[in-house]
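Taken from a larger complex, these chains appear in their original positions, while the remainder are omitted.
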Amino acid sequence: MAQIETFPNPAPQRPYTIKHVNPEFTSVCPITGLPDFATISVKYVPDAICIELKSLKYYYLEFRNQGIFYEAITNKILDDLVAACDPLEMEVTSEWTTRGGIHSIITAKHTRSE
Amino acid sequence: MAQIETFPNPAPQRPYTIKHVNPEFTSVCPITGLPDFATISVKYVPDAICIELKSLKYYYLEFRNQGIFYEAITNKILDDLVAACDPLEMEVTSEWTTRGGIHSIITAKHTRSE
Amino acid sequence: MAQIETFPNPAPQRPYTIKHVNPEFTSVCPITGLPDFATISVKYVPDAICIELKSLKYYYLEFRNQGIFYEAITNKILDDLVAACDPLEMEVTSEWTTRGGIHSIITAKHTRSE
């Protein structure tokens, strides 16, 4: 996978919230081989380091031709980004375009255990 | 009724939320025999298993020519889906198009008793 | 007044929420004799019985040529519907179209005392 770059949190003196919204996410359905489209939102409270935006874009591009389920993608992005920046809190939401007349929204959250 | 298929939760390590929204639900009014139209939303926190999306679509299709009241449908969907996947929590909302100048929204929630 | 019909709650095993929204309510201002227009929303948690939708429509029609104030209508609807179905909770909201450049929203809530 593409490396998620980070940079030092410029305001470590206070907890605050960063949200990155990507309406251009696409992956492939592992059953049908057809593309899926989603908006992925990442909201987190940084601790010592922040996620660099350009590397986040390249990380998302890795999924373009991968076959993977909605629920698995959402949790994998949360796992990967938590591993990359060890935030105080992070929430990942994926909102998928209509398939079979149904659209889906998945939300997963991590809170750092003390 | 159509069988609701399931698959193993790919992220059992954390509670997270899945929401499936179907704006194409239709059933029949048991009094007048005329069709009703609704958007059905299911939001749940899976435990060991998740609901498979295609079977959910076929489950909804079973109501197309059934005569059943708003309040009964909403609670029946909740009962059936809870029985199918035994979630930690589940909420079903049905939003109905206008009848007699009035539109209705029904919401029912299940929380697993410990 | 028109009789509010009821039917047995099809899911008495759990508390759940029913909301009926009527954007076609009209009554008459008791001062000017001119018509007022509102959207009336009723949201409630049924106990043993539910409100029947068609009788609710006829109940609202009774106000069409009555002179009555915003605050009084909202509370009267709440009183009448609570009397009709003895719910666990009920909230009535009326949203009025502009009069004298001002529009108004009135909200009243009943919770069954144990």
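Order of writing sets the chain letters: A, B and C. Residues in each chain are counted from 1.
Here is the rule we use: contacts are C-beta pairs under 8 Å (C-beta built on N, C-alpha and C of every residue); 3 or more make two chains touch, one makes a residue touch a chain.
Please read these numbers as outputs of a predicted model, since none were measured by experiment.
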{"item": "Per this structure file, total copies of the shared sequence (3 shown)", "value": "10"}
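The criterion applied here is as follows: only the chains that are shown with their structure count from here on.
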{"item": "Topology of the chain contact graph, where touching chains are joined (line, ring, star, complete, other)", "value": "line"}
{"item": "Superposing rotation of subunit B relative to subunit C, computed on C-alpha atoms, to nearest 5°", "value": "70"}
{"item": "Interface residue overlap between copies subunit A and subunit B, same or different (over half shared)", "value": "different"}
{"item": "Inter-centroid spacing, subunit C versus subunit A (mean Cα positions, whole Å)", "value": "45"}
{"item": "Distance from subunit B to subunit A - Cα centre to Cα centre, in angstrom", "value": "28"}
{"item": "Footprint of subunit B on subunit C - complex, ascending", "value": "7, 9-11, 14, 16-24, 46, 50, 53-54, 56-57"}
{"item": "Complex contacts: residues of subunit A adjacent to subunit B", "value": "69-72, 74-75, 99-110"}
